[in-house]
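Sending over a structure as C-alpha cells; questions will come in a sec.
For chain A:
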Amino acid sequence: MTTTTNRTIFSAENIDVFYGTSQILFDVSIAVSEGQTMALLGRNGAGKSTTLKALAGLAPPKRGKTTVLGTEMQRRKPHVIARAGLGYVPEDRQVFPEHSVEDNLLIAEKKGPNGEDYWTLARIFEMLPMLEPLKGRMAGRLSGGEQQMLTIGRTLMGNPVGLLLDEPSEGLAPVIVQQIGALLRKLRDMGVTVLLAEQNMHFCLGIASHATVIDKGEIVYRDTIEALRANEDVKARYLAL
Partner candidate 1 sequence: MTSRNRHAVGRRSVLKGAGAAAATAIAGFPFISRAQNKPIKAGMVTIGSGRGAMVGSASSKGASWEIEKFNAAGGLNGRPIELIVRDSKGKPEESARIAREFVNSDGVDILFDADSSAAAFAIQEVAKETGVLTVHMNSETSSLTADPKIRSWNAFRSARQGIHDSIAGGSYAAEVSKTKGLKTWMGCSPDYAYGRDSNKLFFEYLKHFHKDAEVIGESWPKLFQPDYTEQLTKILQTKPQAVYTCLWGGDLTAFIDQSNIYNLFAQIQVFAINIADYSILTAVKNLPKGIHSGSRYLSTFPATKENADWAAEYRKKFNEHPVNWSWENASGAKFVTEAIKKTNSVDPKKLAEAMSGMTIDSPFGVGGKLTLRAEDNTLVNYATGWGETIQKDPYVPDVKAVDWKVILELEHEWKKANKYI
Partner candidate 2 sequence: MDLSALGSCLISPSCVITQSTSGLIIGLLLFLVAAGVSLIFGVLKVVNFAHGAFYMLGAYFAYSAYQLSGSYLIAVLAGGIGVAIFGVLFERLLISRVYGSPVLMQILVCYAMILILDDVVKIIWGADFLSFGMPPAFQQLPILFAGGVVPVFYLFLIVITLIIAALLGLLITKTRYGKIVRAAAVNPSMVSALGINTGVVYASVFMLGGLLAGLAGGLAAPVRSLTAGMGTSIIIESFIVTVIGGMGSVAGALVGSILIGLVRSFGSIGFPLFTEGLMFVMMAVVLVLKPSGLFGKEGR
C-alpha cells in the first residue's frame, strides 16, 4: 500500500487541444501526484473529457506536453500511454458489447509499467463481486451500473499506476452511484492515483482530496476539495447548473 507523496505520476503542462479547427483546451496544466485522488470539476462541455482524452492520447494536444512517470507522452499513441501506466475509463462505458464480461476483462489484461501484476481476474471479482456471477454474460446486456463497474475493472486489469475516470456516476441510479463511490474510496485507500472528472462535486467529496475546476477550456481554480466546498463564489460561477 502506497501513500501520497509529492512524486507526480502523470501531468499535462500548458496543453492546447483542437477538434478540427476549433480549439477546445487553452493552456491547460494539471498534475496528479502519487496516491492522490484529484477531482476535475466543471460544467458539461467545459473540457473535462477532452483533458482526460488528451492525457490518454486520444485527443493529442497541439501544443504543450503530457507526461506519465516523467516521460513525455504528447506525441504518443494511446496504446503506448496505456502501457506506460495510465489507464483510461471513458465516460460512456465503452464495453465491448458482444464479448462476455470475462472476455472484456481478459482483453485488457497486461502488466504494469514496472511489471506490476497485482490485478488478476480473481482480484477484480473480489473487488467487484457483482460481476462474478455475470462473467459469462454478454457485456452489452449488463445494466448501466454493471457496465460502469466493468469498464473500471477492465482498465484495472492493465495494472495502471494512474487512472483517468470520466464521469463514472453519470446517468446512474443513486444506489449505484453509492456503490461506485465506495469502489473509488477503496481504490484511493489502496493508493491508486486517480484523476476523476465530474460535474457533481458532492460525489467527489468523500473521494477526492484535491479539486481542479475547468471552464470553457481553461483551468480557473485549484485547491483542496474542502476549500472548494467552502468557496461559494467559485461554485456559483463554474459549477452551478
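By definition in this document, contacts are C-beta pairs under 8 Å (C-beta built on N, C-alpha and C of every residue); 3 or more make two chains touch, one makes a residue touch a chain; residues count from 1.
A word on the picks: all candidates are chains of the complex that A comes from, given by their letters.
Everything numeric here is computed off the predicted structure, so don't read it as measured data.
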Selected partner (touches chain A in the complex), from 1 or 2: 2
Candidate 2 contact footprint on chain A (complex, rising order): 56-58, 77-79, 82-83, 88, 90, 94, 96-99, 103, 106-108, 110, 154-155, 158
